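A single protein chain has been omitted from the complex, and every remaining protein chain is retained in its original position.
Note that the chains take the letters A and B in the order they are written out, and that residue 1 is the start of every chain.
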Amino acid sequence: MEKIIYSILSVKRNPEKLNALLVGMKGISGSDLCAVSFDEITAVVSDINRTNLIADRSNAIEYAGVIENLAQQFTVLPMRYGSIMESTGSIIKMLERNYHEFQQNLQKVENKREFGLKIFCDSEKLQAELRAKSETHTTTPAKHAPEIKNSVYRDWVNKKLKEHRLEELLLTYVDSVIVKITGYLDRLNAVNKFKKMATATNIIDAVFLLDKERKDALIQAVEILQNQYPGLNFVLTGPWPPYNFVEINIK
Amino acid sequence: MSENKILFNTGSLDELSEEIGKLTNNEESKLKLGPDNADSGLAKLVLTLVELIRKLIEKQAMRRVDGGSLTEDEIERLGETLMKLELKMEELKKHFNLNDRDLNINLGPLGDLM
Partner (left out) sequence: MHNNVIDRSKDITILELLDRVLNKGVILSGDIVISVADVDLVYVGVKLMLSSVETMEQLRSGKSVIV
């Protein structure tokens, strides 16, 4: 029977606790959950029939719900939706082959949770502000003005140059916000990943990994940051299982 | 999973759900090659790569212009070439019925091309 894997975790100290938890939970489409272990590493799985797996969002949400419940009591490595293997035997072999990588990754995320911070802006307004600021500084065009040819090509270059400078300004601004944020995060001892300009209005898409006890300190820090940047819209979510902080290439 | 995981937000959520929806739903930006659409699928793939390179060149050119190391003649010629490239690209996009979103193929773990 094929198995779908929800999470990898370590239960060396209390396998009974995991079993008790699994009895009270259901997997996708009401299936029973069970633990498959190799030494100290355990995979939480349920039976699945690949051809019957209805691929819809409610299944994905159920799947994530199982991971969430496990993560509330254990340090877990969440699997991506749809991780299916042929049999219990193949899972045990997989756990054995990747044993050290799992151990290392579990250590890295032990007692930590992931938080997401998305920062949105009204990009047109922000660009206008940045442009206004920069124009007080830029004097170069005037100096060269007499030599500049007046052609459609030169006009085109000027237009592109303006866009380019604006983009650079925006990036510099985004970088400065990131520096501010990392200042606070360093104090919380957080690991972080930033993605700049995810979309035109989502200027920063960040994820942090930090001790779960520091959740309130993080909320406070974000509140302070929001007050410093009234033009931006901060959205903090979490705590999540460490989806963005598992880097394993399973063999 | 009905728990609310938003820990902090003071702004409007309406615009956000739209934005996050865009981030989550990449369906339109996926490359689908099949017997029925081999032409447009291939055009999409080729034009995406061409567009990527064109934009890189343009960006680099603007860096050089901004750096001030180019002569007016060089800038003029660069402008002419790049502008013609851009116009040609617009023509091709129109011809194959593709828009800018089509030319940003989602590569999954590699992220967007552009």
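In this section, a residue touches a chain if its C-beta (ideal position, glycine included) is under 8 Å from a C-beta of that chain, and two chains touch if they have at least 3 such contacts.
What you are looking at is a predicted structure, and each value in this text was computed from that prediction instead of being measured.
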| item | value |
| --- | --- |
| Options A:Asn69, A:Ser83 or A:Gln127, residue touching the unrepresented chain | A:Ser83 |
| Option touching the unshown chain, where A:Met25, A:Ala60 or A:Ala217 are the choices | A:Ala60 |
| Footprint left on chain A by the chain that the document does not show | 5, 8, 50, 53, 55-57, 60-61, 63-64, 67, 77-85, 94, 116, 235, 237, 240-241, 243-244, 246, 248-250 |
| For chain B, residues in touch with the removed chain | 1-6, 13-14, 16-18, 20-21, 23-27, 107-110 |
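Heads up, the rule we're going with is that only the chains that are shown with their structure count from here on.
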| item | value |
| --- | --- |
| Centre distance in Å when chain A and chain B are each reduced to the mean of their C-alpha atoms | 23 |
| Parts of chain B lying in touch with chain A, wherever the complex brings them together | 1, 5-13, 15-16, 19-20, 22-23, 58-59, 62-63, 65-66, 68, 72, 75-80, 82-83 |
| Residues of chain A touching chain B in the complex | 61-62, 64-65, 68, 115, 118, 120, 140, 147-149, 151-154, 156-157, 160-161, 163-165, 198-199, 201-202, 205, 215, 218-219, 222-223, 226, 233-240 |
